[in-house]
Every structure is written in C-alpha cells, then in structure tokens.
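Dumping the structure here so I can ask a few things about it.
The complex is shown incomplete by one protein chain, all other protein chains being positioned as in the whole.
A, B and C label the chains in the order they appear, each numbered from 1.
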C-alpha cells in the first residue's frame, strides 16, 4: 500500500468506502485493461459500465453510439458532471504485466482510459454509498472515441444537452507520467492544443516519365507545397506562440516511370487558440491553392477535414475552486502539469451544455524520468496507488460543489 | 488496298507470298490483338508463335520464360536476326474497333507488339516459301516482356548466345504515329533513351504529430530531396543534352497526426548516353545520401534498382546498309524518325551476342497529326496497309545480307 | 504634473531632491535627445555624462571606448550597480516634438536610452544629496553600444571587473510602450532572447549563364539553404519553445547572365536558453555545410560571427527582492512585462563581475494601444511623468540593499 496522504477533514468519511471497494476496482480495471476496444467500437466496455452503474444505483441513459451517462440525485444542491473516456488504441501491448492485454489483439489501453473509467465508477460508488456526506446531483459521464476525436462530438450530436440536466461545472482528469510523485494539478488557460486534420488531394496531370513537359507533376507540386508549409511556422507565427503544421502522410504514384495524376497529403495543425488555429489552416489553404494555380492544375485541390480537437482552455473559476481543494487535501503532491501539444475532446462535452470546465492531470508514476509516455506499448501506470488516488481526486474535485464543510 | 509501293527489283519475287498470306496474317493479328497478355505472362501468345513457326518450317528453341527463337538455315551466307516483341499493357482498350480486345480484360496491345509479331511471322513465312530468293540463315526472335524491361534480359540471362548461332546483325522495328504517310526510317546513333528505375527508402524517425522535435521528419526530407533533384537537370547537365529525372511515386505515413518512420520514393532517369545516365544516378544518390545525413537519419537510405533499359544507339554500319535498301525500295516514303525520350530493351538482345544492330520505325497512320500515341487506350494502327508494310520492311531490312542483287 | 504615486515610507525623503532636480533633468534629457550618437561613437554623450557625475561628486572611471563608471561610497553596506545605456540609432526622427532631434542627422534616440541615462544621473544626484538616507556603495554604470551588442562586451573586455569593485547585484531598466499606465515590472527568468548573428559565405563556381553544368551555382545553393533553414524552427524545436532563425540578407552576382562564384547570407537566431541557441546555430552550420558538400563546392563555406546578445534571464533572488519593493511603493502600477523576442547585452555587464542581476521595464505611455514601438521614428515617451518615474524606480530598486527601513 502506498503511503500517499488519504482524504481528511470533511472528506475523511469516504475513506472507508475506498478501502471496501479496492478489490472490486482492481478487478474492474484489469477487466477493462484486458478487453481493449477501438474508438466507437467499445460495445463490451460500454455494457460493462452500464452494469456497474445500475448495480450501484445510478440512473443510466445511453447517449450516442456507445456513450453512457449515469445520474445520481441526492437532494438540493449544485449539479456536477465528471467525464471519463473508455476507448483503447490500435497498439500491441508490450508491458509484460501479469494483467497485460493479449498482444495478438493489437489493441491496448495505452492511454490510461481504463483507469479513468475505473476511477469514475469508484467515485460514483463512494458517492452512492455515502449520500450522508453530500447533497446535489452527480453526473458520471462515460465518453467513447476520445482518441479519434469522434466520441464527444457523437454524444453532443446525439442530444446530450437535451437528455441530461445541465451541470454547473464539468470536470475530468487524465493520468500520465507528467508530474513526479503521483502529482496532481493543472493551470487555468490552455492545457491541450486544438487540432485540425485535413486530407488534401492535389490534381496534376499524369504523363510518361520521359515526357514531363506533357504533365503537371503533382509529385513536385506536393514537394513544393510541403516545403512552403514549413514557412507558416518558421515565419508566419509569433515566435512566442505554440503552433505546429505536420504533414503526416503523402501518397501518389505507382511506377518510377510515370508521372501520376494526383497526390494526396494529410496535414494536421496544433495551436492553443482558435484564432491561431484558423490562421494556420487558412495559410495552408492559401499556399496549397496558390501552388496548384502556379503549377497550372486543371482541377482545384480538395480539402477534407478528417479529424480534430477543440480549443482546450481550463476556465479560471473552476480552476481556482478545484485547485484550492487539491491544495488542501494533497498539499505537496500538487504539481505543475504544464501545457501539452497534444489534444483532447473533453471541452466538446462541456460546451454541449454551455458549462464551465476544469480538467486536471494525475501522475501515473513516482519517478517520471525515462518513463514511456502515453501511447507507448510499454505505458503502465502504477496500479497502487493510482487506482485509489484517481478515485480520491474525483471526490476532492467535486467537493467544493457537493460537499459542505 | 493501299496504293503504297510494293517490292521491286530483286525483291519483287516476295510479293506473291505477301498476297497469299494476307488473310492469314490478318487473322493472326486479330487473334493476338484480342488475346493481350501482360509482360512475362504471355503463355498463350508464346505458344501460338511456336505453332506458327513450326508450321512454316522453322526450328524453334525456347529461351527464357516465354521467349521463342525460330531459326531457318538456307545454305551459305550471312546470319541475320530479327526481333519482335509480343507483350501487352494493363490498359482497357477504347478503340471501338470491331476486333477490339474486351475492355473488361484491362489488357491491350496498345503499343503495337501484336503487329510486330505478326509482321515477323509473315516475313518468316515469305522467307520459308522463297528459299530460292535468298541464302544464309534467318533468326526470327520473339521476345516477351519489353514493357517492363525484363524480357530481353531474361532471354540474355537464359543462354540466348549459347543456344542460338551468333548473327552478323540484329534488326528490329516499331510502329507508331511518328512519321506521316506510313513513313519508314531511323537515324544512326541514339534513338531511345537509357532508363534507370530506382526505389529509394528514406528512414526518418516517427513521432506524434505535435512533437516534431522528437522526430526526423521523412516527409519534409522527401520534399527537400524532390526539390533538390530538380536541380540535377536544371543546373547539372549540358542544356544541349537530353536528361530526365522523374519522381514517379512518393509514399509515406497514414495519419495526418503522426510523423511516419519512413517514406519511399521511386525515381527514373533518362539519357542518351551511359555517361550521362551514370551522372544523373550518381547525382541522385549524392543528393539523397547528403540530405539524409543533414536531416540526422539514424539509418542510411536504401536504393534498389527496380527496372531500366539500356543505352540504345543504332550502329552506323547497319544503319547505312539498311537505309540504303529502304531508300531504294521505299523512296519518298522514307522519313525522319527522330529520337524518343522513351526506352526499349532491344539492344540487350543484340548485346547478348555482341552483334551490331539497327532498329527502325514504321508509321502506323497516313496523317499523324492528333493521332493517339502508343500506350493510349485509343492507339490503333491502320491494319491496311501496315500489316503488309511491316512485313515488307523486314524483307527489305534483311535483304542486304541475305539476298544477292 | 502627473498624479502617479510618489515615494513613501522610508523612501519619502528623496522626493525633495526629485522635485529640485526636475528642471535640470529635463534639460539634460533634451540635450541627450538632440545629440544622438551612434553605437561606439558616443563621444559627446560620454563626456557630458562624465561632467555631470563629477559635478555631483562621483568618482569617475573610463572603461572601454566610451564607457563611464561613477562610484559613490557611503559607509558600510552592500554594493549595488545600476546600468544605463546611451547610444542612439541610425533613424531620422519623425516625432514632430518641439525637442526633436534634427531629422537631417539621421540619428535618433528611438529606443529611450536618453531617458535611461537621464534617470540614472537623476538617481545618482538624489543619492549624492541624501547620504543620510542610505549606506553602502552605489555604482552608476553608463554603457555605450547597446544597439550593436558591442558596448557591454567592450566594457567587460576593458577590465570592468578589475577596475570597479564587484557589486552584490546589478540592476537596469528599459522604457517602452509595453505596460499600460506607466506600469513597472518584470518576471524572473527569460526576459530577452539570446541572439547570434552570423555572416556565411557560400563558395560555388561561376560560369557563363548558358552553361550551368560547368558551374556550382551558389544562387540555387543559397535558395536551397534558406528553404532548408526554415525546417529548423518548423520541425526541429519544441513547439512550446521560442526560437527564431532569420536570414536578413542575401547577396550574390551582378549579371543576369553569369553564375557568380559566391553568395553571402547573413543569419540571426533568437532563443531564451543557451542550449536552444546553440542547437539553432549548430543546425544552421550542419545544413549549410551539408548542402555545400552535396552541391560539390570546392571550398568550404565560412562562418563569421558578426554580432549577438547573451542569454538574458533575470535571477530569482533579486527579482523577488526588487519586485517586493515595487509592490510596496507602486502598488497597482506594477504590471506584467512578459517576454520579448528582442535582445539586450545588459547581462554581459553583470557577468563580467559574476554578479546576480535584475532588469525591469517601465511603461512609457498611459495607454499603449497603437503606440509606436521602440525603434520607430515616432517613438516618444511621455516626458512627464516618465522622467520622474524612472528616477524613482532606480531609487526603489536599489533600496532593499542600500536603505534601511
């Protein structure tokens, strides 16, 4: 057992339930871990979540393809939603853990969503068992498809805001080897980057490889565009701002000896503000369109948005509120999460309701130096103490709204 | 019937056979046309060729996968080889001809090899039926796989020079809409370009798309290389020389959001001399290796030769000899073929024996303006008169060696 | 008269001197403003500074070409150095101010160094007149050549540390329209960027413009390098880090019709850490050398450092100390200066002694929106209240060391 601090003060009463459900939560975690399902195909996981929610007395509503929302009303008071995600990644696990998923599945909970889900079910059970310790309404929201950015949108588009009462705040958390000693924390403002993913098709004109003058060479065109796109970040943005333009894929042609008709490139952008994100993507389109025109393409290039993530900027008020509670309960364990260049679709859930939000990080390792990051086939949080810790962080996080001192 | 000139003088005696075999040759041509087979898979075509050769009294030797060589000895005298190719292309025919190949086959004799083969079988039969008009040895060589550059090499590697007597000269011809009014002709020196086809793999280092600094981005590397390769032709070769560097394919990455580990590019070069071809390919390798080193690739790029064609330069002596015979027989019909940037593996056959060679062109149309070129789904030679003409050109071409005046 | 707060508490005693010297300081400021001198040619300015220092009782030491250091000992106690710069820029003033420098001079105090110098002379006089209010040693350091980065280095190289007693802390300030309402402040850590300026010569091989194959074309080489340098920032640095690579100049060739022998490019880099600055410059050299090798240059490129600025990162302890004093004296006027991408050679002075340093900003305007920045021909601080304010900020800044409460 880890010797991290336990809940104290007006939250101390939850500790008995945490102890009582530990074994159950560990089994649940291992079951999720060994049954990874890809984004928007999480049927078994979704069903298992629903079973547990029913068991512990939540009213369950299906929202979207595999999303589930459990609601527990407990008298007068604020409404707080906590969101956990539950999809896995197309990665063959290589942790060697006794409870590893079968590498042959080529699917793995390499981003810790299994922990997020278990923690939320654990906190939900603690709240269900200790109605004496709080009042208000708690919404346990389980979101699929975070990795592809499709899940939150699917829930929002499927009537989340109509079906479920609007919360006063939406909270969430993510584990990873980012803060030493299982640290807990986050800043107000940008935490993740907004991402736009675009598939671009360049239409040249093919020819025999020995007659380039009869072609509009889309391979050279793509090369020019890729080099030109570099200047968006190198020259076009304030050096103090974070901005990324990545061409992740380029595909065109079969034979060394034939100029192909078209080339496809896939581009993603990252920024902390909608304004900069829009500028990056506007620049991409201007460059692509302009180079196609210079090249003399008969047909305009096409742009298809194939994925993305919203601006993610923690609201100031709930940040202050939750961080004060964290400071009180976790003391020195509170750390600085910083900003990530990666993305998260959590804000889409909060924005469906028009509710303020705060999202924090929980360290998954005692020493983070050299630890494999999320999305590594070797990613592995320390079951003890993270299983309990992430349950506690939810209880502390919701406490300013639901629990009187 | 076309009113093109027929054979006269000491070759006039062949005209009766040409007339007598016309119907047979037309049937044969249509059969070949309707049974197109891709390079190195020409089993039915090869068998049909062998049947005809046996029928008309040639000794047939299989050389390589589908190559066939028919030999007819006729007393003392020089040995002359004539080569015809017989593979088709992966193109769906769109000529609308009554004898069109089924477009559903997605295979087509769009380069006229069916005509080359029919003409050689026709000339072989004329020689077999008129042993009185010539003396020496005639080799009718049928080569597969010209389109991929694999066929001549396969025959050379399969012991052509050991199995078949060395000829004093090797001749060949190609039809196409290049010279008006079914013109006949060629120059000494370069006619086709030598081609080298290389598959190059660039090994970068992948990363999440939001963390480019952890990557060695092979997409940007490929773009730099492709732009840099343009300078080989624009700055590196004598502007008077023909040289081409084409990047026909570029492939790397799946997701817009992930820097891939590697990118593959396929490059082909064209030149009229071995020296320039070597320079182009040396330059390519220097640029690719240099850019990979600058980029900090952990692993060197790999280069795999995946195809090509030899230097093709008609020898002066047989050019003079055959062109004199053409001038005598065809008069005003003799035209200027020029040089093509395309390639042909015919020299590989001649070089297997170490024999001199000459290769000429025959116009496939009366007016060539606007005619679809070889490799077009609409390519279509005029059956009359090209069927007879290409038979006559072979007889005239071999006449300086085999037929006394 | 501005209604900004005046000095209070244990510093209130200096206010009489501030009032008494106002007219003198204004005359001094206007004299400096109307006598702008370019970097390392500030002979008249340097002499005027020396005269004033002598007048008010400082011991003056010349350090380097035009640098002057005044020292005032006043019993036991800490030693504090304050640095002001005094060179002007090659800009024709366009402020239309009654005390504008003659635009025909094409020289202007467009960066506010005239104010820095006047403020330091004013604070020095206040300290000289009120020896009763403090004890210790005050060093008034006047540095030339800040704009070119040559001045601090010149003083350091000319024995500053040997000639002048080592201070416990080195302080400095800069005015500009950066913080509203004449705000005062700065953060610990990076404030300005380190800058490295390099002149690079690429040696190709010239030729007649019609014979590119006989050349190694340095124009195309320079273009490749410039495009390649873009990837240092777009792909090579952490998107969260500030890094800049600017090619500010490119020169080569005379005639449209001749490939020149060489091209010269001038590059500058910016970063907040020495490590990143080193990486940027290492990348530049690797790319330049690599491209020259690929191009086949007979002679290696040359790199000449032609300017630069050090890492500028306010030390934590003096930042805390001074900011506490600012908060006490200036209250709501304390603001956030942020980080600039520009550079400053102030740290070179502190590092000559190995002393900790803190450098703050003072707002030059009430409302900064739309205000012309430093280096604009229209740059103009509000004489009232900035003349007094910048004198007060020095007194407050040195107070934690020199003035007992």
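Keep this in mind: a contact is a pair of C-beta atoms (placed from the backbone, for glycine too) under 8 Å apart; a residue touches a chain by one contact, two chains touch by 3 or more.
Just so we're clear, the structure is a prediction, and the values are computed from it rather than from any experiment.
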Option from C:195, C:280 or C:380 whose C-beta touches the chain left out: C:195
Given C:28, C:141 or C:227, the one touching the chain that is not displayed: C:227
Hidden-chain contact residue, picked from the options B:74, B:230 or B:255: B:230
Which residue of A:113, A:224, A:315 or A:339 touches the chain not shown here: A:224
Per the touch definition above, residue among A:95, A:143 or A:210 touching the missing chain: A:210
In subunit C, positions touching the absent partner: 193, 195, 197-199, 208-212, 217, 219-220, 222-227, 230, 244, 246-260, 263, 266-268, 270, 306-307, 340-343, 375
Absent-chain interface as seen on subunit A, which is shown: 210-213, 215, 217, 220, 224, 227-228, 231, 234-239, 286-287, 290-291, 293-294
Touching residues on subunit B - with respect to the absent chain: 227, 229-235, 239-240, 242-245, 270, 339, 341
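One rule holds in what follows: only the chains that are shown with their structure count from here on.
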Maximum centroid distance from subunit C, chain identifier (CA atoms): B
Distance between chain centroids, defined by C-alpha means - subunit A, subunit C (Å): 44
Whole-Å gap separating subunit A and subunit B, where each centre is the average of the chain's CA atoms: 57
Length of the line joining the C-alpha centres of subunit B and subunit C, rounded to whole Å: 71
Subunit C residues counted as touching two or more neighbouring chains: 227, 231, 234-235, 239
